[in-house]
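The structure that follows is given in the form of structure tokens.
With one protein chain withheld, the remaining protein chains of the complex are depicted in position.
Entry: chain A
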């Protein structure tokens, strides 16, 4: 049995909240650089270069790359032989978010209630998903998820007769409708299958995979490639100003589902695809 101290989790969470907002992952920066090479529109190229410059400024000056420092979303893999000493895991994560957002000069974007809308003043509560796994490690993945792209995301309960063609149409329609609003070039997370609550979680979870990495199942990897080609043919381009780079990457995850169902969820992420993690 491993024992992990509450305060150590708080400190690590605070650190990755700041790093996620200041340091864009190499996977995303490399995708920008590759897109500058392939982008067909001059305006699109110029915007991509500004995204690279912006990421550089954020890293060197230790400032957030985007003012929307997001909802703090966590996917935690907790080993069943791991014990958190001194408090609950959820409290430790929320405490870490408070500390990280306060000390890092990050924006508080959470309101306590969707109707009355009072800012909680510390960016909590975080959205936390905990998966119990074998072993004694604690793995914490964090994403700073912006509101603009989240607002353009969509979920639909298709039925089996819609088939893969219906799934593709829904994905393309969602991206087309989002246009410039979701801050393209996008990283697009797709969840197919499960049920009403599972497919959006799959879509969100898929966004935690590094940009440029294909699914291990060749059939799903093929679908990701095909969707990339189709989405980039839409011509939306960087910031919706026209171009061949509408998506930097598309991730697909699937799950078993009911004989009557074909749920599909599309979770859009803007170009600032911010993810950090730690293992204890």
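Quick notes on this structure:
Convention: contacts are C-beta pairs under 8 Å (C-beta built on N, C-alpha and C of every residue); 3 or more make two chains touch, one makes a residue touch a chain; residues count from 1.
The criterion applied here is as follows: contacts and distances are computed from a predicted model.
The subunit not displayed here is recorded in UniProt as "Fe-S-containing hydro-lyase", chosen from "Glycolate oxidase iron-sulfur subunit", "Fe-S-containing hydro-lyase", "Oxalate oxidoreductase subunit alpha" or "Helical backbone metal receptor". In the complete assembly, the contact with the undisplayed chain comes from A:181, out of A:7, A:30 or A:181. In the complete assembly, the contact with the undisplayed chain comes from A:119, out of A:38, A:80, A:119 or A:159. Note that of A:75, A:154, A:175 or A:272, the residue touching the chain absent from this view is A:272.
Of the options A:31, A:171, A:192 or A:236, the residue whose C-beta touches the omitted chain is A:236. Note on the undisplayed chain: of the listed residues A:29, A:43 or A:198, the one touching it is A:43. Although one chain is not shown, part of chain A still touches it, namely residues 40-41, 43, 47, 50-51, 53-55, 57-58, 61, 63-69, 105-109, 117, 119, 121, 146-148, 151, 179-181, 183, 235-237, 239-244, 270-272.
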